[in-house]
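Of the protein chains in this complex, all but one are displayed in their positions.
When the chains are written out, they are named A, B, C, D and E in that same order, and each has its own residue count from 1.
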Amino acid sequence: MKNVLNVLDKKLHFTEASAHCDVPCGIYDPITAQISALTVVRMVDLLNEHFDHEVGSADFANRASRLVATKEDHAEKTKHEVRIIWGDFMKEAHFEKYPELNAIVHRIMKLGSENKQHVDRELAIELLEKVNEFAEIFWDIKGEETVRAKAPYAPNLEIVYRKI
Amino acid sequence: MKNVLNVLDKKLHFTEASAHCDVPCGIYDPITAQISALTVVRMVDLLNEHFDHEVGSADFANRASRLVATKEDHAEKTKHEVRIIWGDFMKEAHFEKYPELNAIVHRIMKLGSENKQHVDRELAIELLEKVNEFAEIFWDIKGEETVRAKAPYAPNLEIVYRKI
Amino acid sequence: MKNVLNVLDKKLHFTEASAHCDVPCGIYDPITAQISALTVVRMVDLLNEHFDHEVGSADFANRASRLVATKEDHAEKTKHEVRIIWGDFMKEAHFEKYPELNAIVHRIMKLGSENKQHVDRELAIELLEKVNEFAEIFWDIKGEETVRAKAPYAPNLEIVYRKI
Amino acid sequence: MKNVLNVLDKKLHFTEASAHCDVPCGIYDPITAQISALTVVRMVDLLNEHFDHEVGSADFANRASRLVATKEDHAEKTKHEVRIIWGDFMKEAHFEKYPELNAIVHRIMKLGSENKQHVDRELAIELLEKVNEFAEIFWDIKGEETVRAKAPYAPNLEIVYRKI
Amino acid sequence: MKNVLNVLDKKLHFTEASAHCDVPCGIYDPITAQISALTVVRMVDLLNEHFDHEVGSADFANRASRLVATKEDHAEKTKHEVRIIWGDFMKEAHFEKYPELNAIVHRIMKLGSENKQHVDRELAIELLEKVNEFAEIFWDIKGEETVRAKAPYAPNLEIVYRKI
Partner (left out) sequence: MKNVLNVLDKKLHFTEASAHCDVPCGIYDPITAQISALTVVRMVDLLNEHFDHEVGSADFANRASRLVATKEDHAEKTKHEVRIIWGDFMKEAHFEKYPELNAIVHRIMKLGSENKQHVDRELAIELLEKVNEFAEIFWDIKGEETVRAKAPYAPNLEIVYRKI
């Protein structure tokens, strides 16, 4: 499916769209959002594992506090990075070509907040999956192929990578 | 028009929507985004005025640098505050009721970036106007009436306030 | 009382005072400090409610951590915003006209810290009230009338608004 | 003069005052504010020296931008650090003992902003001097003696140090 | 060469080393440092191109200011990300195996600062190259193969990627 769209894209000459988005830098890469989303899953795993142990020591509270804070930061970073690509790089023409795009972005914002509010692996997995879908669309717009591969660090979940 | 929508809103009972968004705090207020957008206009005015003067002194460069940085911060803050309300408070039901809402939010993101990139009063005014429209929809969702009044500080442009 | 001071203000022509404070921007508005103070109260309420429930789950610790952090941020923001208006906008002449002003500002700093250190509704209410008093003086200096009205979000406490 | 106040201090037993301020940490040290104030002077010197050279190259603009930003940060840090000590550590009893204290703090806030707005060695020197006076009072409250000595880095101006 | 080291690594069983570094998260990835280093090059290019044009307008100063600030942020981010991997993940055993490692890290810190201080393509290229070397060592420690490929955004320089 992506290939068809890709060809269409080249035929439709979205040059004015990509031209402008190259200012101020053009270095957009969803990988940072994806790593952040993966980190959210990791924190949920560590928190769940952590709370299987006894509660009440200073060391315990210290670790719980830090895991929650790291989860918070990365959920925020996920949202922030996606917002930048959506707001600066993506344009009206892309919303027409990918009618689900705005809904995916809004869902990422929502899931980012829900993952801040809860410690829930399913919610974290869904966040990562939505960011992966977002990355797929992004690379498709750029005319690059993608591949899904397991991340080289725990939790070794699938990440959408640009094919090199 | 707002009144009709308001009545519809009450009839349609969007209670489940507003219920969840009250977690974690429910203190959403577009006024901070509006003050930031107004500040962007102010910085553009001060920059334009400033560059009518001679160029080249340390004091001149100092002021130019600070005005640009303040403009940058407030353009970012405008985008960030709007993203929070859109992502956390607004829901599918609202996008159906206000079909222009997603486009307004995306336009604010774009205008925020364009106002970072340029010193252009028209772009700044448009940013403020879009944030005002966003505030109108926000208060309408909350079932509150709004009023337009001049801000009590330069540039004394119209801001959408909740009617008190 | 404010009206008398207001008239005095106009008679005494504090023009040189307000002239300089308009650099670099003049967009001072205590509403952000007030919303932050209100948020501190809200966090105290949510924390107290939260700790009525069972303790020990990851979800519980997650929420407790986030409520404390939000309280912390907003107590800091309250202090920071008030410091800016006090330090940049207010001048010797205002301290003579409002002899309690310095003590109110110092009390806000103290209450900001105490609200960071504790979860105590009375302390939070007092912070909000002091910031309201500060806002009343601020708007009085600007020659604007104020009105007290309940905030449109929980906790629906009274906020001092500029009369529009 | 300090010695007399010091003796008075010990006689008046400000124990209840210092007791509470030890929570949450008690590690207050004006040296960070003083180093920041000194850095503001340094930036002014570097900016003045810099603008004696030709204007217009990328390298020139790069350096000017960075010097202004560093000055901005340290002027802000000076204000922030002083606000913390004033707001958290200093109390009503201290304002009675040192009647000029509130005015010194307010002057530091004002000078901090003026040093942001201008590139003016006299203003920067005055900021450093006011912070030095603040440090003298601080250490006097703590019952520590102070000494003035030149800083071991340019601009080698006098700093008030605690006598070790 | 990497393959030999890789085999050695597996023979030497650095298990105790990698075991501890997996706390608190183990999600280390030099790609963020590499993207930042690439952005530094990009900013240098844009600045050099920008200063070929006329100087003196508000729009010109606005863009120059922003390019410098973005360069500054990414030079800092490059240093920060490398410091984290070096300080948290790398250990005595790695310094023995890769005797040049500490010097590479220190050179990155130096180059980060020099790229902040100047607008010089050669310095920016060298920063990127050193971070690439750092990435090669990192992935080698992790037992992953790497490949050099051009980045999919300007300046399309070579980045060391993990082979997927």
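Basically, contacts are C-beta pairs under 8 Å (C-beta built on N, C-alpha and C of every residue); 3 or more make two chains touch, one makes a residue touch a chain.
Since the model is a prediction, treat every value here as computed from it, not as a measurement.
A.B. asks: Applying the definition given at the start, please give the residues of subunit E touching the unseen chain.
C.D. replies: Residues touching the hidden chain, for subunit E, are 23-24, 79, 83, 86-88, 95, 102, 106, 109-110, 112-113, 117.
A.B. asks: Given the full complex, what residues of subunit C touch the hidden partner chain?
C.D. replies: 47-48, 50-51, 55, 64-65, 68-69, 71-72, 116-120
A.B. asks: Touching the absent chain: which residues on subunit A qualify?
C.D. replies: Counting only subunit A, the missing chain is touched by 55-59, 61-63, 65-66, 69.
By definition in this document, only the chains that are shown with their structure count from here on.
A.B. asks: Identify, among B-C, B-E or A-B, the interface equivalent of D-E, where equivalent means over half of the contact pairs coincide by residue number.
C.D. replies: Residue-number overlap above half with D-E among B-C, B-E or A-B: B-E.
A.B. asks: For subunit C and subunit D, what's the span in angstrom between their mean Cα positions?
C.D. replies: Once rounded, the distance between the two centres reads 26 Å.
A.B. asks: In whole angstrom, what separates the CA-based centres of subunit C and subunit E?
C.D. replies: About 44 Å separates the centre of subunit C from that of subunit E.
A.B. asks: Listing for subunit E: what residues touch at least two other chains?
C.D. replies: In subunit E, the residues touching two or more other chains are 55, 63, 65-66, 69.
A.B. asks: Once you've mapped the touching chain pairs, tell me: line, ring, star, complete or other?
C.D. replies: Looks like something else, not a line, ring, star or complete graph.
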